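A single protein chain has been omitted from the complex, and every remaining protein chain is retained in its original position.
All chains are identified by letter, namely A, B and C, in their written order; residue positions are counted from 1 within each chain.
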């Protein structure tokens, strides 16, 4: 486990930022080799988790901090940039970016909101048809691991993991130069 | 001037992250009320600036830090979330998100790379037709203000500002409630 | 790149139906406006309210909650309600929430306004 995230994002708890964060998560996970479906699922899980921090943690205040950290466990391909800049020199084919060694993506969402018992953050019975109460269920459905915990100082931490299944190498698998 | 950024992003200098950062910038600026063209321009400028940090600052090393801070000068709309969660209660129309009070977007890109004389970071004569040497020109073309400087400790800082012109309020301008 | 502007909501009559066509992402910022339009349309007696989601590339659970609220309100007032035009991506989240057999989803707008 590598404890420096590859990407760390701090936003304020304004729902206007949701779409940007979703797209960031979608695109970086795609470049790390996850299938389109998995990328959509991860961006959905992040959206649901941030919505919950805004609504339940911060009572809809729009200016409180939320941290999102992305870890590519197993590492990440480093595209071969030789030949970029187009100065005509020979260069090998860049790693397509879809074929990274990434084994799993770990997404950690932290806040400074009120601390709650992690056991109270749970999905309801879906047979009871009513609005609301779907976010935590969706998060559990799409992610392989989901863990809520109190942070040492204040606030909560949500850790979500999605494994990259090997046949899901998407895009081209070009020969390397 | 408000010195806490609305969004702060730390990435490693891996070009695989470029697309995610572009999309983040595109979407948050769109929600802040910039026109589609302006959002494309800002995401392009950020792409070019990060490419330059990777290529010139870090000599294509893929694991060095780059910080991107986004400031919405003048503030940002706070969508009215009442009624969200769909519990059937009355709620006023949410601010469409396109009509924020944002006056300008300020984008700051920082690195820990070698420090260079800001005067050496400049566009070349475009009449001389050759590959390369276009990034800094593009950045100056699309942004209203561009300033390179040495950071106090180490590395460089690029500050770019884009004004939001008033007739460019895009999307709907629905009445509130 | 798809247009990810803030939600715009179209509204039109088609026969006995009121067709509500959100355009954009139905997330926490867009769902409240959709809820308002739905409640407004449903307050009129005798109409069938149809939500055409063909302009919605993305929806999260706040959008689902809004649709469920509308469905329950329609049941209560003996009104009619239908949803159509789901993209693959929106269909997936409906399925994740196990709502695919609960929401009145019809295959096409033509079927919906019938």
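The working rule: a contact is a pair of C-beta atoms (placed from the backbone, for glycine too) under 8 Å apart; a residue touches a chain by one contact, two chains touch by 3 or more.
None of the values given here were measured: they were computed from a predicted structure.
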Touching residue (missing chain; options B:108, B:121 or B:134)
B:134
Which residue from A:6, A:27 or A:137 sits in contact with the chain not drawn here?
A:27
Tell me where the left-out chain touches chain A, residue by residue.
26-27, 30-31, 36, 79-88, 90-94, 96-98, 170-172, 174, 177
Given the full complex, what residues of chain B touch the hidden partner chain?
15-16, 18-19, 22-23, 37, 40, 44, 47-48, 51, 54-55, 126, 129-132, 134-135, 137-138, 141-142
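Here is the rule we use: only the chains that are shown with their structure count from here on.
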For this assembly, give the contact graph shape among line, ring, star, complete and other.
complete
Provide the C-alpha centroid distance between chain A and chain C, rounded to the nearest whole angstrom.
28
Cα centroid separation between chain A and chain B, in whole Å?
21
Could you check chain B for residues that touch two or more other chains and list them?
26-27, 30-31, 79, 81, 84-88, 97
Quick check on chain C: which residues sit in contact with 2+ other chains?
4, 28-29, 62, 64-66, 68-69, 72
